[in-house]
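Only a single protein chain was left out; the remaining protein chains are all shown in position.
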Amino acid sequence: MDLAVVVLLQVIAAVASLVLISIGLAVIFGMMRVINLAHGEFIMLGAYAVIYATRWGVNLWVAMLVVAPIVVGLIGVVVERTVIRFLYGRMIDTMLATWGLSLLLIGAATMIFGNVTAGVSAPLGGVTIGEYQTSLYELVIVAIVTAVVLALMAVLRFTQAGLIARATMQNPAMAASLGIDTSKVYAVTFGAGAALSGLAGALISPLSGVVPTMGVAYVAKAFITVISGGAAIITGTLSASTLLGSLNTLATFVATPVIGEVTLLFAAIVLLRILPQGITGKFFRRAL
Amino acid sequence: MSSMLERRKVLKAAVAGAATAATGPWFIKDLYAADEIKIAGIHDASGGLDLLGRPMIDVLTMAVEEANAAGGLLGKQIKLINYDAQSNIQYYTQYATQAATKDKVAVVHAGITSASREAIRPVLKRFNTLYFYNTLYEGGVCDRNCFCTGSTPAQTVEKLIPYAMKKFNGKKIYVLAADYNYGQITSKWVKKYTQDDGGSIVAIDFFPLDVTDFGPTIKKIQAAKPDIIMSVLVGGSHISFYRQWAASGMKKQIPMASTTFGLGNEHVVVSPEEGNGILASYAYFHEVASPANTEFIKRYQKRFGDKAAPLTEVAAMTWHGFQLWAQGVKKAGTVDRMKVIEALEGGMSYEGPAGKSTIDSATHHDILDVYIGEAENKKFKLLQSFSQQKPADTAAVCDLKKNPNDNQQYIIDVKV
Amino acid sequence: MNAPAATTRTTRVEPIIETRGLVMRFGGVEVLRGIDFGIAPGELRCLVGPNGAGKSTFFKCLTGQYHPSGGEIRFKDKAIGGLPSVEIARRGIGIKTQVPSLYDGLSAREHIWLAVKRRIANTGGLLKEVPIAVDEVMESMGIAHLADRTVGQLAHGQRQMVELSMVIGAQPDLILLDEPAAGMTHDEVERLAALVMRLRGTCSLIVVEHDMQFIRMIARQVTVLHQGQVLMEDDVETVLRDRRVRDVYLGKREVV
Partner (left out) sequence: MTRRASMAASLVGFGVSVAAIFLLPSVLELFTLINATIYVSMAILALSLALIWGYGGILCFGQAAFFGLGGYTYAVAAINFGDSTWAVVLAMVVPALFAALLGYFMFWGRIGDVYLGVITLTMTLIFFKLFNATAGDAYKIGKAALGGFNGIPSTPPLNLPWDVGSPLAPEDIWYIAASLLVLLYFGSRWLLRTSFGRVVVSIRENERRSELLGYDVRRYKLGIFTIGGAMAGISGILFANCVFVSPTMFSLFYSAQVIIWVTVGGIGTLLGPIIGAIALQMIVAKLGTLEVIDPNVVLGSILLLFVLLVPKGLLPLMQSGFDRLRRPKAPVPVEPAIRPTATPAARRPEPVSAPVGSAPATNTLGGS
């Protein structure tokens, strides 16, 4: 019984971490039809932001929840202004350009931070569930991810900024004729997506080693999750993460971490074959 | 490409003519190569294995510097070429080829993981270049061109398992191992010695070197309820395990021993709460209190200052490996590969920071002093030592005296 | 008006293509609302109607680009509704789309080659016949002088001719022309009309066109589509005189 609860918690944690690493990419893809292959490096920069902020004496939670998103968000705006905006409407080209950016950032990080593994210790201790112990920090991540998703939903649905953003993404020409500064909307959206990636990196940093190349491990997974989810940002990411994350964790329990990963990847391939537009291309089409 | 070659030739000629070789660009050094002995080091100074690699490079550099300061070898200066394989096996092959065919070095000290060793061993054998592998590993390499100076399971794991079972008063062991030849074979030894000592293995889980998420594994371990965790994990990513293990609160519940913890200074990287109490066994610890070691560490810290990391077996054995080779060259009076091998096979021995290492001529492995230590506040507390342990595992399968042309790594058939 | 057309007319010939109750829905919007339509082999039919009447959607259903939501399409007495485009093309329907659909990076000759090669391969002919046939088509269509030009660089009228040549070069049994005269000069329109007249009899044609001059030049029978249904069907003069037609369609355009 306790084991079932623990497994369930583990599944929830895995789904949350998949949402966490994908949501920044999903915002940028869903809103702008741009696939940002430098997403993994935004995660990496978020993690480094935490490492350096804590070294300079910033409180760990402040570093994770405030410093990292702001730093990476600003980097995102700069990237949008200097690269992405020249490539709107050219999806493949943006993929290639952001891939170049990804390599550039890995190289730059290697030169600046060194190709060595840094890390911070996980805050908080364990909690006891019956006979089992689990990490409290994992549960905190679940809570933060839930909060982020709810906030994102609220922003998109209920605020003026969200409406402007959605309008611009739906029909830029129309939005422009209504007096909306579309290029500003794009920049802010890209920045917001980057900030979410930065947050992801920050929250991951206590759990895994921080190296310049760490993003590579996440970008493919995030990419696959977002595409499997389809165009709807939140519903798509949630549904794909739930499906893929659960399969991954259960397979890991039954077999090995490798089989878990492979199960996730196979599931994504089969899913895309059945639903070439992703989950929300078929279901929940009107969702956010 | 040919134009580059052209330019190089022209430059060579120009510099030779002007006789200003000393200030010439780096690629002209071939010209006065005859005055020096070139050796190569190939280690990971970056990437996931940098924690292990950098002290090895530092120590090798220091060994060459000290040798040169003392007048060099056979009256010639030694030139060390350090390659950074960036934790990428492909670079190992590439640099080994380069060291052998382009630099034409006298010896290559190289390799951290067993994967990297098995990648370069055939290359150096093919190009007739002597090879020293200075890392502890799973045993079984039988190759006359290769000397393995690090410890093997028969020297360390055999001592560690009964010690841990007694200290932790438990018999059920859960093994976590890196998923490549080192982890695969070492976990077999762990199983063998556990069973020899009356214990049992609950499970063996393998993890690729890039795995960082151990959440499900930690839950699995809890469900299996072992008495002891045995970690055969390797490299930067796997450090996450120690962190996540402590964060889940399990560290207080189940004690841990390891064949690798501390080897890459994991005990310094993680916090004391995460690392304290983990048992490990090596042929060298930074904390070894011999005069030779104290003196050695003093010189090392003087040379590298702030950069000086605590030294571990891989660094110490790199030192021993270089010294053994240098002694072999002196005895042979030449850097000629076969003559040096023959000199080394004459029971060559060196007494240094890690105590006495003697080359076992039948296996090309070392007879070593071995210690068991416990991590305590980013250091190791030495609990017990065992002097002059033989590489019994490899000796059981390899006899280069009888079969000098043998060239393989025996996967020792562990009876379990 | 809702009676199956054409077949009830003078001859009792089996129609080469026929639709019954053809319906096409997009989400909640019904663009085709039960179209009954048919033409006899060798017939040339013009299809007119205001913007949004469903003409291009109708063509897309006939060529398998859309899968009809309901109703039936029969071609040469076989049901083809919902078959993939390739299959329909192979059974002998060719289309010149409204926006010229060409290979901008290829030469005109390569365009015709692709069409002729498909036809000859389909009929089991020898590949070495292809180049000769390609030259013939270009000669007869009057585009031989464009043969080696990259189509992306041609003027609009020339592009129309290349696409038309490609469609004709494939020698389908039924040709659908979606606004072939759009963007052509007066001379080009006249040549086009002559060409269409020449094709009559060798194959069946359905032409969607707004240019009433052009329709008058080529058509006898005209079908009027309005809001996804057949409004009327008659000879060209009758249709053009009809008040309903003027109301829904011609009144909005100053073509006549």
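First chain written, first letter: the chains are A, B and C, and each begins at residue 1.
To be clear about the criterion, contacts are C-beta pairs under 8 Å (C-beta built on N, C-alpha and C of every residue); 3 or more make two chains touch, one makes a residue touch a chain.
Quick caveat: nothing in here was measured; it's all calculated off a predicted structure.
Chemist: Touch partners of the unshown chain, restricted to the chains that are shown, please.
Modeler: Output: missing chain touches A, B, C.
Chemist: Identify the residue among C:114, C:217 or C:232 that touches the chain left out of the display.
Modeler: C:114
Chemist: Which subunit A residues touch the hidden chain?
Modeler: For subunit A, the residues touching the absent chain are 32-33, 35, 83, 86-93, 95-97, 99-108, 110-111, 169-173, 216, 220, 223-224, 227, 231, 256, 258, 261-262, 265-266, 268-269, 272-273, 276.
Chemist: Determine and list the subunit C residues touching the chain excluded from the picture.
Modeler: Residues 31, 49-57, 63, 65, 84-86, 89-90, 94-95, 97-99, 101-106, 110, 113-115, 117-118, 122, 127, 130, 149-150, 152-155, 166, 170, 179, 210 of subunit C touch the chain absent from view.
Chemist: What is the set of subunit B residues that contact the non-displayed chain in the whole complex?
Modeler: 1-2, 5, 88-90, 93-94, 97-98, 101-102, 114-115, 118-119, 121-122, 179-181, 183-184, 206, 208-209, 411
Please note the rule applied: only the chains that are shown with their structure count from here on.
Chemist: Which of line, ring, star, complete and other names the graph you get from chains that touch?
Modeler: Its topology fits none of the listed shapes; call it other.
Chemist: Would you identify the chain whose Cα-based centre sits farthest away from the centre of subunit A?
Modeler: Greatest centre separation from subunit A goes to chain C.
Chemist: Taking the mean of the C-alpha atoms as each chain's centre, how many Å separate subunit B from subunit C?
Modeler: Averaging C-alpha atoms per chain gives centres 77 Å apart.
Chemist: Quick check: how many Å separate the C-alpha centres of subunit A and subunit B?
Modeler: Centres of subunit A and subunit B (C-alpha means) sit 38 Å apart.
Chemist: Could you please specify the touching residues of subunit A with respect to subunit B in the complex?
Modeler: For this pair, the touching residues of subunit A are 3, 6-7, 10, 13-14, 17, 110, 114-117, 119, 121-122, 124-128, 131-138, 206-209, 211, 213, 217, 249, 252-253, 256-258, 260.
Chemist: Per the contact definition, I'd like the list of subunit B residues that touch subunit A in the complex.
Modeler: 45-48, 50-51, 86, 179, 205-208, 210-213, 215-220, 222-223, 236-237, 239-240, 243-244, 246-250, 253, 269-271, 273-274
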